[in-house]
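Encoded as structure tokens, here's the structure I'll be asking about.
All protein chains but one are shown in place.
Presenting chain A:
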Amino acid sequence: GLILLFYLVFYGFLAALFTFTMWVMLQTLSSDIPKYRDRISSPGLMISPKPDTALEFYFNKSDAQSYAEYVSTLRKFLESYDDSKQSQNINCTPGRIFDQNDVAVKKACRFNLSELGQCSGKEDKTFGYSKGTPCVLVKMNRIIGLKPEGEPRIYCTSKEEGMVEINYFPPEGLIDLMYFPYYGKSLHAHYLQPLVAVQLAINSNSTKEEIAIECKILGSPNLKNEDDRDKFLGRIAFKVQMTE
């Protein structure tokens, strides 16, 4: 009996102590910005839609069912970019870092869906999947305070030459500097990260073949894309295989 009581008190004390020290530790943190960001000095790239298994797209352009998931994922992903949701966002000056350090309420820059052209889902509800020109959205990971230098753009290559023609929206895969820096979830609630749509016009005689695509971020000296170990730092590789 006594021993149970002892451990009750003992662990109770330890739990309280743990809670207390954690509370003290959390008090030292800002709710806006993490204390350190050295583990994410350079952003990773990611694509949408993201197939469940690995980054491999398999679909039949004449079978709507085979790409329905990709389409719905894209649709969902782009919902937050819908004009109706962007009413609060402002139009910023393109090509310039949008510094709001002195402003208490951080504004988000508007990202017009029309920038994504044929991949905006406006004209083609299937994002090109039904035509054999599937769209993949490439986005750069959000990192608080990151200010890209130069003219960052997404550039994709295919290992197999001549199988696919790659088109970018916005043109040349440019990522506008006005979307940077990001101020964090709590200060920058409506922030939308810039997207680059990559349209893969698959050559009609290259169907049934697995096409490996690698996209990289180029044109900005402070965004890494060649890390030995991190295969997603400033780059992303995926595969597409389309049948008819």
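As a working rule, a residue touches a chain if its C-beta (ideal position, glycine included) is under 8 Å from a C-beta of that chain, and two chains touch if they have at least 3 such contacts; residues count from 1.
As a convention for this text, contacts and distances are computed from a predicted model.
Name of the non-displayed chain as stated in its UniProt record, restricted to "Ubiquinone biosynthesis protein", "Hemoglobin subunit zeta", "Immediate early response 5-like protein" or "Sodium/potassium-transporting ATPase subunit alpha": "Sodium/potassium-transporting ATPase subunit alpha".
Touching the chain that is not shown, out of A:8, A:22 or A:90: A:22 (per the contact rule at the top). Touch with the chain that is not drawn comes from one residue among A:43, A:132, A:148 or A:219, which is A:43.
In the full complex, chain A makes contact with the omitted chain through residues 2-3, 6-7, 10-11, 14, 17-18, 21-22, 25-26, 29, 32-37, 39-40, 43-46, 50, 53-55, 139, 141-144, 182, 184-186, 188, 191, 227, 229-233, 236.
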